[in-house]
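The complex is shown incomplete by one protein chain, all other protein chains being positioned as in the whole.
For reference, chains read A, B and C in written order, and residue numbers begin at 1 within each chain.
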Amino acid sequence: MMIEDLQKISDAERAEAQKYEHHVHVCMETACIASRSDQVKQALTEAAERAGKPCRVKGVGCMGLCSAGPLVKVEPDGTMYKGVTPEDADEIVQKLGDSPVSRLECDTNVPFFQRQVKIVLENSGEIDPERIEDYVARDGYLALYTALTTMTPSEVIAQVAKSGLRGRGGAGFSTGLKWTTVAKSPGERKFVICNADEGDPGAFMDRSVLEGDPHAILEGMTIAGYAVGASQGYIYVRAEYPLAVERLKIAIRQAKRLGVLGENICGTTFSFNVDIRLGAGAFVCGEETALIASIEGRMGQPRPRPPYPAEHGLWGYPTLINNVESYANIVPIMRKGADWFSAIGTEKSKGTKVFALTGCIENTGLIEVPMGISLREIVFDIGGGIPDGKKFKAVQTGGPSGGCIPEEHLDMPVDFESLLQIGSFMGSGGMIVMDETSNMVDVAKYFMEFCMTESCGKCVPCRVGTAQMYDLLDKLTKNEATMADLQLLERLCDVVKYTSLCGLGQGAPNPVLSTLRYFRHEYLARIQEANHEAAFLTD
Amino acid sequence: MSKVRLATVWLDGCSGCHMSFLDMDERLIELADRIELVYSPLVDPKEFPDSVDVTLVEGAVSSNEDLEKIRHIRKHTKILVSLGDCAVTANVPSMRNSFRVGEVLDRAYIENASTQQQIPNVSVPTLLRQVLPVHSVVPVDVFVPGCPPSADTIHYAITELLEGRTPDLSDRSRFGA
Amino acid sequence: MKQPSSRIKTLKIDGQDVGAHEDETVLEVARENGIFIPTLCELEGLSPHGGCRLCLVEVKGINKLLPACVTYVEEGMEVTTNSTRLQEYRRTILELIFSEGNHICSVCVANGHCDLQSLAQKLGMYHVSVPYRHPRRSVDASHERFALDRNRCILCTRCVRVCDEIEGAHTWDVSGRGIEAHIVTDLNQPWGESETCTSCGKCVNVCPTGALFEKGKAVAEMAKKRGFLPYLTLMREKRTR
Partner (left out) sequence: MLRNYKKPAPPSDDKRWRLVEATMRRHGHDPNALIEVLHTVQESFGYLEEEALQFVAASLSVPLSRVYGVATFYHFFNLKPQGEHSCVVCMGTACYIKGSGAIVEAIEQEFGVKPGETTPDNKFSLLSARCLGSCGLAPAAVLDNSVAGKLEPQQVVERIREWTK
């Protein structure tokens, strides 16, 4: 595999595309397929054949507005159609090059599309994720080739460090620093792991990236492998994401065939393989030491850190663990440079962040925005506000370790530090909007139930503490709790937060603490309305 | 100097703590100089007095009658002492808590009864969903664990309280002994 | 066995200057110097577990609490083992343990010989302020000589580790997760039917509570003999040298 070969594929692919006057992109992601987009694609292909139009129909990754699926985009004019059914196919094809089918048209001249900045999602919705040629035609694997042939591993790390990229899995640890530690840690073998165990309820950023642009992850991981000196990578992905797994398998096969993965990549002495490991329904495996235990075939129980996986990871070897979105940033950084990347975002949080915007909001879907954008812009401009004339109440970020942010903090910029300051957490990118009808004690109970059932059971505070806190919240929602119960709840929040072994337990009290901080009156109302006798009565 | 008004009550327990109390033997006579026992299974009065300085509670809260009693006592007591494991932890009576009340009654009065299989329901208190330690129903000031606490421990706890101190039980008593 | 080549570090524990080998944990050094740090899952001779969280200590300059059993000494470290905050956390953790199972000391075979019971006394935990959960848990008395009462199990995994690491049978493991977690033998069949159990009794003796006990022992009769553990560990190390 040489640069000429990449160029040849790219040229051929572009030439093939030139043959068609019209390009019809159909979203082929889990959510749109659930709304029959596979049938829409089939119908469009047949309609194009029947009409004999110079038109190419292709399945692509997420185009963002998942609630309006199936989405179809027509290029070169950029018309977007929403809620397309197979029955609409003929009409869409008929109108190609003419005025669009107005009843299906989805206005893209709105903040939802205009305010986004696409780095991670640059290929989503553009390429066919099951064809490596399409990826190559958009300069795919060029960054890898350049890194391998013109840069030393430490130069690669320097570029990542200079970009200011911070881990997108939640805590925001400096990616460059992590890579440096792994590179410097002595070990006869090293490993690179991609954490695709996206377990936060209400988050699907990683699934979309894996389904829509799997080669970007492979390329990012391979560059990382070169930088830290690893020859084996693992993608740990949830078994609940069968389509992502399938696309990754296809991508790995194609990349190997092309010589951009496997032995002697791009004709160099560097070899790197990637295997997929399936999760099996345990949220705690998102924690890196638990994830490692799971890849090793054991129960996903975290162990105390230090030692950190960067020094003592998979089978005791130095191991680099980044999440999907972090790896997806690597290729653009390598291709366009650290300065370009660090010009986006805020002083301490560079680049963009992908969010899964869901809940009580007009535009549900996947968005990518520059760091530093305000929550208000996300919720009211991009998200289109709250439907049915209801009032905004809170937005929840950071999943089960995160918090509920009230109206008063909506103007705060979205970055790692600001979110922590107001008692929430960046997390992996789930953003759930709640309207006035949501009860915050119920919300806190929902997340506590999640943490309780996902606790691995290894350490006492998390195992028993989450169960006790859940019981207290249950009592509150049943209007049976007393002030003493609330005080006990607050005491347990403190103990569990500071004594639990891993992030799951340490973060478990956050939804309670943040709702207590901003919506304490809702807890007090439950206590005032309570019938304290009910708790004692005979069953 | 007026005597300290002391009460002892017996909720759901085996009366072992009261036996241990009596095991103070001759020290009871010394205490009698400083204490007036105003209410107790050991003395005559049937009504809990309006104003009591210290109440020792033996036993867990098992029935609606226990519940009413302990609330009344709390209202009229300055210092409430949970005496013994049943009061402190709900102990042996709480072993029924893993089961539903109906299951327990069935087992006791139907399945294991050879004659007159019938769950008593006339002039007996209603059982609560769970047997509870005293402090989960009303605030408790002093905890004296033990099954039962020894006479020495009880004597120590009472004399400390008489001196106006909070008894430190670290070397004297533990759960189960 | 400390390697002679290992370097010496100096640190402060509770204001006291102490010296230690670099491969020692804070817990080991504290013990050598007569400083008490409570533990439950830890047992000398078994691999560390880090689950009970009772040995958490404060280290100056680190805003997280660290488990002494797996935290290695570092030069100039300043460790606090017994602040008011730590004492309160430890009491609450003990309360959580007591609330989780059905620990009725007065009728337990291990009454008077129980690590959990004596720690409660030592740390001044006189009552449990969190509600008791009263789970319905099973008892396995199918083994000829021993029995398991899951009501008294605190999931310290000492039995799992001793069976795996010392006896080499790995008969025990933890099944399920979170509040539902419990220990099982083999594929969750009755203990007496386990094909891998050698009936050595090590698990019974390392169990900190009355969860694992010898049949025929009445209340307060189940004293545990643990002398074998350091002995076996030492003999093994000698042999592999």
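Here, contacts are C-beta pairs under 8 Å (C-beta built on N, C-alpha and C of every residue); 3 or more make two chains touch, one makes a residue touch a chain.
Please read these numbers as outputs of a predicted model, since none were measured by experiment.
A.B. asks: Could you tell me which displayed chains border the chain that was left out of the figure?
C.D. replies: Missing chain, whole complex, touching shown chains: A, C.
A.B. asks: Check the options A:T79, A:S124, A:T289 or A:T364 and report the residue that touches the missing chain.
C.D. replies: Checking the options A:T79, A:S124, A:T289 or A:T364, the one contacting the hidden chain is A:T364.
A.B. asks: Among C:S175, C:S199 or C:T233, exactly one should touch the missing chain; which is it?
C.D. replies: C:S175
A.B. asks: Quick one: which of A:A31, A:I252, A:A338 or A:V369 touches the chain that's been left out?
C.D. replies: Once the missing chain is taken into account, the touching residue is A:A31.
A.B. asks: Among A:A143, A:I193 or A:I432, exactly one should touch the missing chain; which is it?
C.D. replies: A:I432
A.B. asks: Return the single residue from C:T25, C:T71, C:T92 or C:T185 that touches the missing chain.
C.D. replies: With C:T25, C:T71, C:T92 or C:T185 as choices, the missing chain is touched by C:T185.
A.B. asks: Among A:L6, A:M28, A:A47 or A:C66, which one touches the chain that has been omitted from the display?
C.D. replies: Checking the options A:L6, A:M28, A:A47 or A:C66, the one contacting the hidden chain is A:C66.
A.B. asks: Where does subunit C touch the missing chain, residue by residue?
C.D. replies: Listed in rising order, the touching residues are 160, 164, 169-177, 184-188, 195-196.
A.B. asks: For subunit A, which residues touch the unseen chain?
C.D. replies: Considering the whole complex, subunit A reaches the absent chain at 30-31, 33-35, 65-67, 69, 198-204, 207, 239-241, 277-283, 294-300, 315, 356, 358-360, 364-366, 396, 399, 430, 432, 434, 438, 446-447, 450, 454, 456.
The rule is short, and it goes like this: only the chains that are shown with their structure count from here on.
A.B. asks: Just how far, in Å, is the C-alpha centre of subunit B from the one of subunit A?
C.D. replies: 57
A.B. asks: What whole-number Å value describes the gap between the mean CA coordinates of subunit A and subunit C?
C.D. replies: 39
A.B. asks: Indicate the residues of subunit B shared as contacts by at least two other chains.
C.D. replies: Correct list: 130.
A.B. asks: Indicate the residues of subunit A shared as contacts by at least two other chains.
C.D. replies: none
A.B. asks: Mind listing the subunit A positions that touch subunit C in their complex?
C.D. replies: Touch residues, subunit A against subunit C: 282, 299, 303-304, 452-461, 463-468, 471, 488, 491-492, 495, 498-501.
A.B. asks: State the interface residues of subunit A toward subunit B in the complex, per the touch definition above.
C.D. replies: Contacts found on subunit A: 535-539.
A.B. asks: For subunit B, which residues are in contact with subunit A within the complex?
C.D. replies: By the definition above, subunit B touches subunit A via 64, 67, 100-102, 126-130, 132.
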